[in-house]
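Let me begin by presenting the structure, written as structure tokens, before commenting on it.
Apart from one protein chain that is not included, each protein chain of the complex appears where it belongs.
Chains here go by letter, A, B and C, matching the order in which they are written, and residues are numbered from 1 within each.
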Amino acid sequence: MKINRGVIAVIAVLIILAPLGYSVLSAVVGPGGQQAEPFLEKPENASKCVRDTTYMRFHHMDYLRELRNDAVRRGIRGEVGLFSCRECHTSRERFCNQCHEAVNLNLNCFRCHYYP
Amino acid sequence: MSDACLLKPDREFIDRVVGSGGESLKQCYQCATCSVVCELSPDRRPFPRKEMIWAQWGLKDRLLADPDVWLCYQCNDCSTHCPRGARPADVLGAVRRESVIHYAVPRFLARWVNHPKYLPLVLLIPAALLGLALWLRAPLEKGLGIAQETGGGKIVFSYWNMLPHWLLIGFFTFFSLLALLAMIGGAVRFWKALEAADAKAGNTTPAKSVGESIAATLKNIFTHNDFTSCTTARSRALSHYFVFYGFLALLLVAFWVVTIRINPLARGEFVYPFNFWNPWRMLANLAGGVLLVGCLLMIYERLKRAERGDSNTYFDWAFLGTLFLVVLTGFGSEVLHYARMEPHRQMVYFVHLVCVFGLLMYLPYSKFAHLVYRATAMVYAEHTGRKAAAPAAAPAEQPQGEAASS
Amino acid sequence: METNFKTIEGKSPQYYMLAAVLALLILPGVYATWVMFQHGLYHSGMTNRIPWGLQIILAVFYIGASAGSLVISSLYGIFGKLEYKPFARIAVYLALWFLIAALLSILTDLGRLDNLKSSFSHFNFLSMLSINPFLYNMYILICIVYLWAMLKEKEKAVKVIALVAVIWAILVHSGTGAIFGFVPRELYQSALLPPSFISAALSSGTALMILVILLLFKLTKRPLDDELVVRLGRLLGIFVCIVVYFLFVENSYRVYLAESREAGLHFLSLSGESGVLFWGGLVLLGSIVPAVVLFHPRTGKSIPWIAFASVLVVFGVLCERYLIVIPGQTHPPDLFPGMEIVGSPLAEGVVHYTISLFEIFQAVSVAALVGFAFVVGLRVLKLAPTEARLHEQPTSA
Partner (left out) sequence: MSQSPREVNDRENVRDAMDRRDFLKTGGILSAGGACAYGLPLIGALASGAADKEERPGRRKWGMVIDLRKCRHDCTACVEACRQENNVAFFGDDDVENHERWDIHLIRKVTIRRKYPIESAEKSVPVLCNHCEDPPCALACPVAATYQREDGIVICDQHRCIGCRYCLIACPYNARYFYFKEDEDWPNQDRPRSSHGVTHSCTFCVHRLDRGGTPACVEKCQEIGAGALTVGDLNDPESEISKLIAENDVKAIREDLGTKPKVFYIGL
């Protein structure tokens, strides 16, 4: 079956340019590309976090992992844990999910740990 | 023909051609079976017969200024039919390697890239440069005032700490521009050499304008018409097709990702990594798959050719190997990203960057330069009407052409 | 006797049909694994009392078949029997893919595949299940090198690697036996398990090799000397007897000793489910009938009979693997010796294991994967010999 080589070439180029079309379309048609700047809700009742904000922004994952290993592996359970985040930052939707959905990093912590 | 001209054979050139895959050059006794068999050779200026005689005598300047060397796709029709086993295809391959080295702007770099002895050095350059960039990262960031205060925590291995985006984009853009300049320089020198040779031979009647011939060449490249006309290497066209489109798509995606911050169209979505269902990422994964399949097919064919006795020189393997490594480490770092195996991912990503550097920055010096020189030769062939000799040639045909093809 | 190997041309429609069917059969297993990964393993027939089911049985069977087929290739590699050289390449190629199938069966059976990265970063060197993956991966490497050496006709290297490969195969399969043997369950705990695994490996490997060789030479219409298959058949007969001997010894001592008589009876008595499988499936069908067929002068020489015996042996070894894995879990651990458990929320007594549909899907897809790999391998690599002659014959031009 002799497919015209030109047709294949055109299809291939179209597939390659498809995302470009999507971006152009979304930029022109609607503010599709314009994502809301992640907004972290400030807790009402408390002012000071366990650690300062810049440390938390860059190291909350390492910090939580250390806390977990201490608690599960070494039996050292201090006052701070995932439960203490819940007390001030009450809604996960307005706290963790804001950035994690923006960066497409899905979390499977909340499959077992309760965080409304 | 023109008046007698002094031939200046270059003996060292013969050795280099013989050394890099053209061992059987000396057996050719000019029976021209190869030129008859070859689908691609134009009726008025057939090849590879004349290239064989030039190579035997070592007429380096003629060979390097001959577009026909680049019109051959090394499909081995001629080698299989050659009665003396002279394997003209490999000879042409060797000549192409010589012309890449000849036209490369800093020639020592071309010589390094094309010889296995210099491999550690060639690999060390990107690794060292990248390492240097990473080492200078902290002071550079402070200097540029974009240092991010990270709250003093000890960062063992997080992605953005080891390879921040601004560093990668700056580093690779700078070196890509260098490679681009070298590429253009090589193409221009090749074009001038071609014109000079034709002027000397006295047939300077451009059939088409340069613009038209560029368009015709692009059409030919995208549809791979020439490529598929070779009979024995039917599947080679298929694998090159995969690699061509895969690489093109990945290049486009990379360009989009690199220029995303200054790109008016992508105002909002400048956040990495792209969501899996983002069209750009889907295209990248699809193109990666296509490129991987293409590379595998090519490697399989090259192994088959090796069995048939055709020579696979380091010049071929280096390019194919680097391309294959780029695809493997690319998918590897994506899988490790999803598996969140942090230290391993950084390592595979670092190897990926070294291979990409090797692919793009050494483009004008390695076999990848066929992208430049073959395109230039095809445009030149269209431009001078070298291939236009269809049997029902228009009367405007010069008599001299008739004589040659009878 | 110079045997040369040629890839099958593999252009015939039947070939494509076969490859397509095998490829299609892989899909159900992938679907089943995906569903079980997303929603949990409750689709399988396994419960808290029977945590290991069909996938582990088949994993053990594949490792056995892999070790066995490697021993067949060593007939040429180590013992230098030239007449078995044609079968060496297929044997090693199959050994490689059987082990990959075994690893796949185990992986599809894991509950949390996304935590698999912890198996790369944390090791517990005392656990048998941590030592064995090292053995398996090294074994895969050795098979690849062995295959490469044979394809490249490096005679000297083949001799060396064959020795290393067979020793490693024995090590791997004893390790697999140790996974079951070194566990404080009454019906598992026995030092005889590693050697009985080796014997089961030898018999299943030989039986499978005979079937594959017969099938291959019939489909590709290449000449095959019947005497070779007869010799393999006799070898198979010996191995079959050893398998039954090991299992019988292992469980007869349990029935004899008072403390483990109950467990022994659970295994051997005809009333229990495993007893029927042992006496009917393994001893009668899996061993006595094939042994009789293989050693009987008339049927021992005819190819269809040997094929029939091989099929029975493969069925017997499958039963034997089932009998090693499942009864150990169905027999309850004796928590209160001398006391009878009247009521408990957990099913304390003898429980029953039924194989669920999803597990069959997974099993079929892993088997189809091995078939597909073999079919493609025949076409890409030079595995299949042009002909298999017994004596020095002037090879026809």
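Following the convention adopted for this analysis, a residue touches a chain if its C-beta (ideal position, glycine included) is under 8 Å from a C-beta of that chain, and two chains touch if they have at least 3 such contacts.
Owing to the predicted nature of the structure, the values given are computational and were not obtained by experimental measurement.
Residue C:V183 is the one among C:L27, C:I167 or C:V183 that touches the chain not shown. In the complete complex, the hidden chain is touched by one of C:L110, C:V255 or C:V289, namely C:L110. Only one of the listed residues, B:L7, B:L119 or B:L303, touches the absent chain: B:L119.
For the chain left out of this panel, the touching residue among C:Y16, C:Y31, C:F123 or C:Y256 is C:F123. Listed for subunit A, the residues touching the missing chain in the whole complex are 68-69, 71-77, 83, 108, 111-114. Touching residues on subunit C toward the chain that is not drawn are 37, 39-42, 44, 46-49, 51-52, 106, 109-113, 115-116, 118-119, 122-124, 126-130, 133, 179, 183-185, 188, 328-329, 332-348.
Basically, only the chains that are shown with their structure count from here on.
Viewed as a network of touching protein chains, the structure reduces to a simple linear path.
Among the chain pairings, A-B comes first (most C-beta pairs in contact). Centroids built from CA atoms put subunit B at 40 Å from subunit A. Distance between chain centres (mean CA atoms), subunit B to subunit C: 49 Å.
For the pair subunit A and subunit C, the distance between C-alpha centroids works out to 46 Å. Shared contact sites, meaning residues of subunit C that touch two or more other chains, fall at 114. Residues of subunit B in contact with at least two other chains: none. Within the complex formed with subunit C, the residues of subunit B that make contact are 339-341.
Within the complex formed with subunit A, the residues of subunit B that make contact are 148-153, 155-156, 158, 219, 222-225, 228, 245, 248-249, 252-253, 256, 264-269, 271-276, 278-280, 282-283, 286-287.
By the touch criterion given at the top, residues 5-6, 8-9, 12-13, 15-20, 22-24, 27, 31-35, 51-59, 62-63, 102-104 of subunit A touch subunit B in their complex.
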